[in-house]
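So the structure is just underneath, and the comments pick up after that.
Yeah, one chain of the complex is gone here, protein chain that is, but the others are all in their spots.
In this document, chain identifiers A, B and C correspond to the written order of the chains, with residue numbering beginning at 1 in each.
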Amino acid sequence: MWLRAGCEIQFDESEPAPFILMLRPRSGRRQWVARESYTLIPSVPVEEYTDPYGNLCQRLISPPGKFVIRTSADVLADDTIDVAPGAPFVEVQNLPNEVLTYLLPSRYCESDQFIQMGREIVGDAIPGYDQVARIEQWIRDQFIYNEAAPHFQLSAADFNQMSEGVCRDFAHLGIALCRGLCIPARMVVGYLHKLEPMDFHAWFEAYVGGRWYTFDPTQSEPRGGRVTVAYGRDAADVAIFSQFGPALYPTRMSVQVEQLPGPPE
Amino acid sequence: MWLRAGCEIQFDESEPAPFILMLRPRSGRRQWVARESYTLIPSVPVEEYTDPYGNLCQRLISPPGKFVIRTSADVLADDTIDVAPGAPFVEVQNLPNEVLTYLLPSRYCESDQFIQMGREIVGDAIPGYDQVARIEQWIRDQFIYNEAAPHFQLSAADFNQMSEGVCRDFAHLGIALCRGLCIPARMVVGYLHKLEPMDFHAWFEAYVGGRWYTFDPTQSEPRGGRVTVAYGRDAADVAIFSQFGPALYPTRMSVQVEQLPGPPE
Amino acid sequence: MWLRAGCEIQFDESEPAPFILMLRPRSGRRQWVARESYTLIPSVPVEEYTDPYGNLCQRLISPPGKFVIRTSADVLADDTIDVAPGAPFVEVQNLPNEVLTYLLPSRYCESDQFIQMGREIVGDAIPGYDQVARIEQWIRDQFIYNEAAPHFQLSAADFNQMSEGVCRDFAHLGIALCRGLCIPARMVVGYLHKLEPMDFHAWFEAYVGGRWYTFDPTQSEPRGGRVTVAYGRDAADVAIFSQFGPALYPTRMSVQVEQLPGPPE
Partner (left out) sequence: MWLRAGCEIQFDESEPAPFILMLRPRSGRRQWVARESYTLIPSVPVEEYTDPYGNLCQRLISPPGKFVIRTSADVLADDTIDVAPGAPFVEVQNLPNEVLTYLLPSRYCESDQFIQMGREIVGDAIPGYDQVARIEQWIRDQFIYNEAAPHFQLSAADFNQMSEGVCRDFAHLGIALCRGLCIPARMVVGYLHKLEPMDFHAWFEAYVGGRWYTFDPTQSEPRGGRVTVAYGRDAADVAIFSQFGPALYPTRMSVQVEQLPGPPE
């Protein structure tokens, strides 16, 4: 499926401020970016680097006054996501080295506090994919997905006390529960075609059966049409924009994802 | 200063268990390992890899029954640590890319919650080294350093409610306060010559004036004689040993650091 | 200077063939890609990865029949290149670790054979930038730059027997001579605004005075307007396209670089 995904973010500050943005999807094994644009109005100097997770980060100093960031990418994305009931748990000693970091607790995923709870949720599910599927379903059943929920920076433990939350809360809880069962799990931020209401989105991936699988407890069924922008341990690693100093809020922000009839010419 | 630093850790479990250990100091820019041994009794297969922070990690499956891990390294370490009053704050836009990850909040350092508190502590100190020195002194003044304190896995926010703590608590709080001021800070675990009582130790480094400086709020004055074993964002990244599954506790553990008269022959 | 740089390459083979392409300029410290497209006609699956030098590589299997690869990028490039007479030689012991690999001989730059010759060319020039400038000028004086020269895969030693050559030959010789003097040097491929005749271009960078400087012996004076596509030790690392098996030749190939009036909207 060819998707055109992008955003427009507008700031209006009186003082220049340093920013790190993660708004550039990159081509990789499962997605191909055929066309892309990244516009800054006014144009300011930008420097791009790759973070430890392989994400492309853009560093810049926002100018005072109205500042618009506009991105658009034409991406070949999978139509559907792979679903693999029965895919087995991989014992820690057999995990690839580079996956091990996704077993550790992180800022918003206190997996060390979710061991017992995870076991209860998965019950007698076959270790591996089926356990993650139960966790995903349990989150769906227990929490109301509401992008209008007040979204402070909740951790999985904080969110577990609530009854409704945003996509990142759902992902954090899923990740914390997986890691508590020794299943590597990582956060993904990006775009989802036909997301309602349209916005940036967050979901998670779990490593079972020798590869990463996509899980999204905010959606009632497995859905493709995803454009990945960044991977990380949790939201601390994959902020769409990080500022330093007093928090700045966009004065406007919009996200678009539309399907293209075919590859861009 | 030439130091011989090492440990002996003993487990006695009925079941084999996967482990990841970080017990091998590596040579680098500021320390040179001239002799080293890493013994496993009984001998079991080990695989070593480098984690994203550059630390050497040893993967193995512990055998059932008594299992001893014994390490020893002869290391050329700095006699003193550099102290640099006045070393300036580096603005975010001028930080090297690889340092930026140490500005983000992490599992045990919820720096996003310490912004206001950090500002109050540093007061009118010159931005940079002097701010970190004030933070370090404030921690010394406010908390009792007691390695016998019950050490659950406290985060900086948890510890901030307590009156006494262990070295990792002191380091976490220092890190969280620095990051809240946009000063990159990272955790170090290793050995400290003449530590009382002798044990593994944790301290932190802050990036000011264009390089990393060592801070250790558990000690009343700047001290050298440090052997670094691992760097990370916080204790989640630099566990001396990580197990997966039910927590295992060493049946014995001892740490030794002694000064050598000169380089090993 | 905003440049629009791109190419169109056409193959027409009866058999599918695996390819690795390096045709995607990436944003970095000195160039910013604001818009980009990479079209394959017909559309085939592509996988992108980063090579050890940080270059973006595209892997694909070319389809049988006519196959067109078309790229275009809008890039903010430096108007001029920095020129730094007097910038000093950096002694080997003071070079950054990551630069050391560019001191070693490589496939097309047998620097171990150019030590004596390099010394004679630089004569009494101040060690550092001035030595590289003399090497650059010497190559200009000795060889005729002729893109129509038969360009087999000549090494620096091969080319040194000739009287005329293409851009990659000029770069290889410059690199070999620099390395022979213990000056790190690397090959760059990319686009040069107003190159005559327009084509892909190759030049080199030398590390003196604590940073990389651009040198291009094919041009009579320092010129900006460069878009970097890839860095490497020599042409073996930075082939615009690598095939495996019998050599395939494009049936058509064209390169365009034009200046834009300002940033793309």
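Going forward, a residue touches a chain if its C-beta (ideal position, glycine included) is under 8 Å from a C-beta of that chain, and two chains touch if they have at least 3 such contacts.
Only a predicted model underlies this, so the values are computations on that prediction, with no experimental measurement involved.
Participant: Could you tell me which of the visible chains the hidden chain touches?
Facilitator: B, C
Participant: Of the residues C:D130, C:D169, C:E205 or C:D237, I need the one that contacts the missing chain.
Facilitator: Answering carefully, the residue with contact to the hidden chain is C:D237.
Participant: Which residue among B:E47, B:E91 or B:E258 touches the omitted chain?
Facilitator: Missing-chain contact among the listed residues: B:E47.
Participant: Thinking of the whole complex, not just what is shown, which of C:S106, C:Q131, C:N160 or C:Q219 touches the missing chain?
Facilitator: Candidates C:S106, C:Q131, C:N160 or C:Q219; residue touching the omitted chain: C:S106.
Participant: So that we can see where the missing chain sits, which residues of chain C does it touch?
Facilitator: Here the touching residues of chain C are 18, 20, 49, 51-52, 57, 59, 61, 91-93, 97, 100-101, 103-107, 110, 112, 153, 182, 236-237, 242, 244-245.
Participant: In terms of residues, what is the contact footprint of the unshown chain on chain B?
Facilitator: 26-29, 32-40, 43, 45-50, 54, 56, 58, 76, 262-265
What we mean here is this: only the chains that are shown with their structure count from here on.
Participant: Where the centre means the average of the CA atoms, what chain is farthest from chain A?
Facilitator: Chain centre farthest from chain A's centre: C.
Participant: Tell me whether chain A and chain C, two copies of the same sequence, contact each other through the same residue numbers or different ones, using over half shared as the line for same.
Facilitator: Copies use mostly the same positions to touch.
Participant: Tell me the rotation angle, 0 to 180 degrees, that brings the C-alpha atoms of chain B onto chain C, to the nearest 5.
Facilitator: In degrees, rounded to 5: 180.
Participant: Measuring from the mean C-alpha position of chain A to the mean C-alpha position of chain B, what distance in angstrom results?
Facilitator: 30
Participant: Starting from the mean Cα coordinates of chain B and chain C, work out the distance between those two points in Å.
Facilitator: Using C-alpha averages as centres, the distance is 44 Å.
Participant: Where in chain A do residues touch at least two different other chains?
Facilitator: In chain A, the residues touching two or more other chains are 49.
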